[in-house]
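Removed from the display is one protein chain of the complex; every other protein chain stays in position.
Chain nomenclature is as follows: A, B, C and D, assigned in order of appearance, with residue numbering initiated at 1 for each chain independently.
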Amino acid sequence: MTIALALEQLLNGIQLGVMLFLMAAGLTLIFGVMGLINLAHGSLYMVGAFACAAVAAWTGSFWIGLVASLVAAAAAGAIVELAVIRRLYDRDHLDQVLATFALILMFSEGTRWLFGSFPLYLDIPPLLQGAVALPGGTEYPVYRLAIIAAGALVAFGLYMLISRTRLGMRIRAGESDREMIGALGVDIRTLYTVVFALGAALAGFAGAMVGAIQSVQVGMGEPVLILAFVVIVIGGIGSIKGALLGALLVGVTDTMGRFLLPKLMVLFVPPAQAGAIGGAVASMLIYIVMAIILAVKPRGLFPPAHA
Amino acid sequence: MILTRENLINLILAVALLAIPLIANAAGQPFYITLATRVAILALAATGLNLALGVGGLVSFGHAAFFGIGGYVAGILASHSFSGEPVLFGLSGTNQMWIIWLVAMALAGLVGLAIGAISLRTSGVYFIMITLAFAQMVYYFAVSWPAYGGEDGLSILVRNQFPGVMTMVPMNFFLICYVILLVGIALFAVIRASRFGAALQAARQNEVRVATVGIQPYRIRLTGFVLSAMITGLAGALFADLNRFVSPSMLSWHMSGELIVLIILGGTGRLFGPLAGAALYVAFEYALGGITERWQFFLGLILLLVVLFARGGLVGLLAGKAKHG
Amino acid sequence: MMLLQVENIATFYGSSQALFGVDFFMQEGEAVALMGRNGMGKSTTIKSICNLMPPRSGRIVFGGKPTDRQPPHKVARLGIGLVPEGRRCFPNLTVHENLVAAARPGQWTLERVNDLFPRLKERHAQMARSLSGGEQQMLAIGRALMTNPRLLILDEATEGLAPVIRQDIWSAIRRLKDEGLSILVVDKTLSELLPVADRCVILENGKSAWSGKPADLTTELQDRFLGV
Amino acid sequence: DPVKIGMITTLSGGGAGLGIDTRDGFMLAIKNAGNKDITVVTEDDAQKPELAVQIADKMIQSDKVDILTGIVWSNLLMAVAPSAVAQGKFYVSTNAAPAQLAGANCHKLYFNAAYQNDNLHEAMGEYANKGFKKMFILAPNYPAGKDSLTGFKRYYKGELAAEVYTQVGQTDYAAEIAQMRASGADGIFVFLPGGMGIAFMKQFAQSGVKIPVMGPGFSFSQDVLPAIGDAALGAKASGQWAPDFDNEASKKFLADFQKEYNRLPSIYAVQAYDAAQLILAAASKASVSDADAFAAELKKAEIQSPRGNFKFNTNQHPIQDIYLTEVIKKDGVLTNKTVEKIFTDHGDAYAKDCKL
Partner (left out) sequence: MVEPILQISNLVKNFGALRATDGVTLDLRPGEIHALIGPNGAGKSTLIHQICGTLRQDSGSIRFAGQDVGGLSVAERARLGLGRTFQVSSIAPEFSALRNVMLAAQAKEGSSFRFFKPVMRDQGLIDKAMAMLERVGLTERARIPAAELSHGERRQLEIAMALALQSKAFLLDEPMAGMGPEGSKALTGFLDTLRQEAPILLVEHDMDAVFALADRISVLVYGRVIATGTVDEIRRDPTVRSAYLGDHD
């Protein structure tokens, strides 16, 4: 194992982390700010990916597809908020779990209805194709670097929005006491529709960006959803900073675990089994890390000041 | 017991669950017995969860772990009994249901103790997610552990045995499950009405208050969580025997989600909520699956309508608001 | 000019009725004390005015406009600033953010509120949840003022405040009144409340039972309706 | 005599494409036969073992089917098939073929019309012997994945650069691709079914790593090829069938399928088509109520398979030829081209343990 490989893996971990962050950002916004457990966030991610793939196939341009993914996911989010979520803010988490669970079923089946059962094709735009040489001699895909950049931008923008703008303050105020913010003359209902649509758009954006290097298929949002939940819980719910750092921690842990554990296992078990056992432990690793973190810090690493 | 509207509904549910397979048996439609057995077992699993979730307010998104552990206990003990190899430290497998049940409850309880001890340090959404994380650990362990079939699962070649009963006869097995379900529900009722139940409910409503009267909320909750895990584990063992098969999908987060869905569908914290929910869910799944390939869409739609417009679930809809004395 | 008319309203919590016909009015610029024993419906009346707890029958007219069927935020924008029972500051926001979040344009600005309550300025970066009770009360009043209301409603205006601070609050209320702000106020300390009020409205068992000038509120009446 | 067939397959969720091809291929054969005695009931298992069990119970107990078929996934098959055959029903597999049912636990009523899970991997192992000295092999960490690499190693004689197991359902392969780059391997064998394979191929194409990739046929089958896109070009795979097969049965099947469903069939469709043909052939000779006679007829396997040579081994799994295919682009459409034959009349390693 060379230093260059280790560094490349570290970069891979960071990149995976940023990818998770793109997904987690919208989730933590909705989840932390509006106090809503949205299991259907993965579906919005899927909507984004499908919209991007379909429009890109139709127009031949990934970029138009990307815009379409934002629009489609935001629209889907707004509709869902108006029709369903709006009635759930005053309910406990349970009803939210059930309703958004139901939405997953509807979104998955609805998407299949529209797009058929086979995965769609979505490719990286020519601008971001290929690999560049990194210092140290290895090559690294341009697109993955682009994802890192996009994640950083989203993180910064969201952080500013929530902590610095009056909109952000009102959103947070509504989180702790919806009735009161309404009694002060703020139209919290519309505000929440906007926030939900924004969170959905972020999910759609993530779906489109990540969809280009994964499989655009029904159900694609579910594995990411669980990981995104892990991320925001480790980071501290509602904290953008926490989501970013949590995502990086999960990304690096997962990548390094997959890479190193099988090698480590060789020391303990016969090499024939080392790969499988190492792989098994690696697949549980982030959950183990999460359990340890929450056992020590029950509100995550960076609990927002209010939680 | 006074015949309130809720009690009446409960009675009807209990009788209906018994009547359907009896009629099906007479009409030579054994499949409905299987379906009713499935309802009974899922209702038992959800009753377990209802203790933690409905009474204690502990929204566990990881109860599939206990369900699956129960299932694997049944599968593993049965397979060892079949092959004759010892399980651990020279202990042999068994195909006796009641031993399997005890082991399943004990193991689910132990794992529940470990998971609960850590998870209950957190609360709210963090609790939901940490229980999910533990269940995922168990899930991935089962998927990649080769000894008992991994992802492919483990078949139980012959249904396990119960003294004096031919368990392969669907009606007999149903009756076993039905009796256990009723015992489980009765236990739930007794616990909820007891001092412990009062403390558990109070801890849900106001943790600080409970502590300031001198009750440790953590211990109360942990006990509730372990009891809950044991009941769900028992249901898992029965489920494995019903399907004569266990696989990691019993441990998946979908399963945890479904258990929660059953409870809300029936009415959170209600005595017969899990049964009502399980009956409704299985009926939907079965009926819709026969009508259209898009059944999952319509299942989602129905669930959605229930949350939005039938607050308090089926029992709540029929019986009105819950009373807390 | 008539500012607020509450006409025979009945309000329910679910199926249990809390108001059985509350009836009173306020003129622009008036300070009205809403009084009554515990549980007689003062807070419920206030929630009904703000449409947080819409009345099932009867009518409320504010500034010439009926408030029924309006969402609370629209009612608030008609010019009602609420200081609720229990204060209900946004615990996860700083003092500064609490004020800014509520702000609507008008003569009340951050500076003026800070002048009114210098304590808030000292604590501007502190999370509201960790403020002491009195500090929270000031924040709740300041927050309501930031919406630049025509009518300020204070439910339990000085509950839990130290005597010195209470005097501050009362003098602040008096100043606001002198500036022409209309005020509807609930408070337990009659000796401090009555001097501020132009008129009193007394509720009993969810009904308006008496109204009139503070001077006319005899000890006999006080004993009968307020148990003093 | 009437024959009632219960088809349990995946028609909803992420894996629905495979189930739909299975159903369509099967029904094509049924329709072509025009046999009024055969009825088929189809239900969706949503890729959940518990649901598959429930449906199987219903089909056996209520619909009173004689034969079950259609399951795509090994884990669902393991949930359904052993108990179905124990209840005296036939099971004819259209795809899933776990080793557990091919060896000592084989059963008189269990037939597999597709292959044995290891076959295609074995073929790639054999192929890799020619020209690849150091292979990097990769599969998900679950039984089928382990069987896959075991099958590959059973025939591959060269050196292994690494043997890596990934998480089931993994979507990001950067870490594995980095290891491939650093491993010094001259060939890569991956077994990543469904979305995992799509994600891997796309990411591999972007990585700048230039090592030839190969895998079992279904990694580059018609259901996933369009989604992978040009990233799949040149990939080598093993298969029992490809759309360019030059036999009459294959040409007819291809034409019929495209006419009926307006798309290219995948290998799943072929396997299901053959399963239906087998059942039809047996049903024309024997009554399904006479299990022994019907099993004997099935085992004779007199069908015109698009695959060409097809017969059953002692363990009632196929003996067939296995070919090397390559992904090419023809008329703007990605498809597989047959390159050469790897195995002739290939059975499987487990048949010797089967006591039938």
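Note that in this section contacts are C-beta pairs under 8 Å (C-beta built on N, C-alpha and C of every residue); 3 or more make two chains touch, one makes a residue touch a chain.
As the structure is a computational prediction, the values presented were derived from the model and not from experiment.
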Q. For the unseen chain, which displayed partners does it touch in the full complex?
A. B, C
Q | Touching residue (missing chain; options B:10, B:60 or B:201) | A | B:201
Q: Against the chain that's been left off, what residues of chain C make contact? List them.
A: 13, 16, 36-39, 43, 85-86, 119, 130-135, 137, 156, 159-167, 188, 190, 226-228
Q) For chain B, which residues reach the chain that was dropped from this view? A) 190-191, 193-199, 201-202, 205-206, 208-217, 220, 223, 324-325
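Operating definition for what follows: only the chains that are shown with their structure count from here on.
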Q. Without chain D in the mix, what are the joined groups of chains?
A. one piece
Q: Report which of A-C and B-D is connected by more C-beta pairs in contact.
A: B-D
Q: Express in whole angstrom the distance between the two chain centres, defined as the mean CA positions of chain C and chain D.
A: 74
**Q.** Centroid spacing, where centroids are CA-atom means, of chain B and chain C in whole angstrom
**A.** 51
Q.
Between chain B and chain D, what distance separates the C-alpha centroids? Give it in angstrom.
A. 36
Q) Where does chain A touch two or more other chains at once, residue-wise? A) 108-109, 276, 279-280, 283
**Q.** Multi-partner residues of chain D (at least 2 other chains)
**A.** 12-13, 141, 146, 165, 167-168
Q | Interchain pairs in contact, sorted by label | A | A-B, A-C, A-D, B-D
Q.
For the complex, give me every residue of chain B touching chain A.
A. 53, 59, 61, 118-119, 121-126, 128-130, 132-134, 136-137, 140-141, 143-146, 253, 257, 260-261, 263-265, 268, 294, 296-297, 299-304, 306-308, 311
Q. Of all residues in chain B, which touch chain D in the complex?
A. 29-32, 34-35, 38, 140, 143-144, 146, 149-153, 155, 157, 239, 243-245, 247-250, 254, 285-286, 289-290, 293-296
Q) In the complex formed with chain A, which residues of chain C make contact? A) 50, 52, 71-73, 76-77, 81-82, 84, 88, 90-93, 97-98, 100-104, 127, 129, 143-144, 147
